[in-house]
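As you look at this complex, bear in mind that one protein chain is not there, while each of the others sits in place.
Let's look at chain A:
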Amino acid sequence: MATVQVSEAEKVYILHGVRDDLRVDGRGCEDYRHMDIETDVVSNTDGSAKVSLGYSDVLVGVKAEVGKPRPALPDQGYLEFFVDCSANATPEFEGRGGEELGLELSNTLYKVFSNKQSVDLHSLCISPGEHCWVLYVDVLLLQCDGNLFDAISIAIKAALFNTRIPKVHLSEDEEGGKEIELSDDPYDCVRLNVENVPCIVTLCKIGHRHVVDATLQEKACSVASLLIATTHRGTVTCVRKFGGGSLDPESIFEMIETGKRVGKALHTPLMELLKEEESLGKKRQKVGFLG
């Protein structure tokens, strides 16, 4: 991952700050940085969103395509995740440099969404065993300044909220052959229910405490971090430990509690914001990438 070098003195400064609940940029241990969210930023997608969290910038595009359902789950559609680490973010990502991080991120996303609750996959089925919607969720990292997981999960939730899947209906001819017909009206589309889409909260263990939304400097001071994905009801869908260090059980349980609390608090304003943005409709001033 994109990393920074932190000197011993800086480490001590950050550690002591975290101990007293005051971080380098003035935040408390459970505060996020300033966050900007904009949906519908790429016109060629079925749903898109751009999230910037501090200096971390993430762009997510969702494309819906008609595919064949998985043989084991014939009456469900599915989601595909792909994370691309653009060399724009850091020169380390050039060539195949970003591949490892991209794989780590996308594998985790599969885990976060591997439950029956997050997205109603049955609604993505067109005809059981034959056709279903496949949602390709493509994540592009534009800038890396720590806490990519949280930024990506928020961007995915916003992009899925923004996703409009065209309505189709099946017609059957005399010989029993089925044909998919796309609605003529481009505004005739289905929306996904994103209420239960989880958000990821990453907690970095620094000293004896843990912090939310760590910057790269803070991440360099921590040996282990815990990722917790929670829904708005507080149901945990994924937990994972990252980093080379180990954690003692009690602090893990504490971190899970914090993650659940922070995650729950994150969902309500996010949904309100998304609904408010949508209600503005065409009057909304687009910010785009220069904001």
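FYI, contacts are C-beta pairs under 8 Å (C-beta built on N, C-alpha and C of every residue); 3 or more make two chains touch, one makes a residue touch a chain; residues count from 1.
Just so it is clear, contacts and distances are computed from a predicted model.
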item	value
Absent chain [UniProt protein name; select from "Serine/threonine-protein phosphatase", "Nicastrin", "Replication factor C subunit 5" or "Exosome complex component MTR3"]	"Exosome complex component MTR3"
Selected from A:Ala158, A:Cys221 or A:Leu247 as touching the chain missing from the view	A:Leu247
Contact residue for the chain not shown (choose from A:Asp31, A:Glu104, A:Asp120 or A:Glu195)	A:Glu104
Per the touch definition above, residue among A:Asp36, A:Glu65, A:Glu257 or A:Glu278 touching the missing chain	A:Glu257
From A:Gly26, A:Pro71 or A:Pro186, residue that would touch the chain that is not displayed	A:Pro71
Touching residues (missing chain, whole complex) on chain A	71-72, 103-104, 106-107, 111-112, 114-117, 226, 234-249, 252-253, 256-257, 260
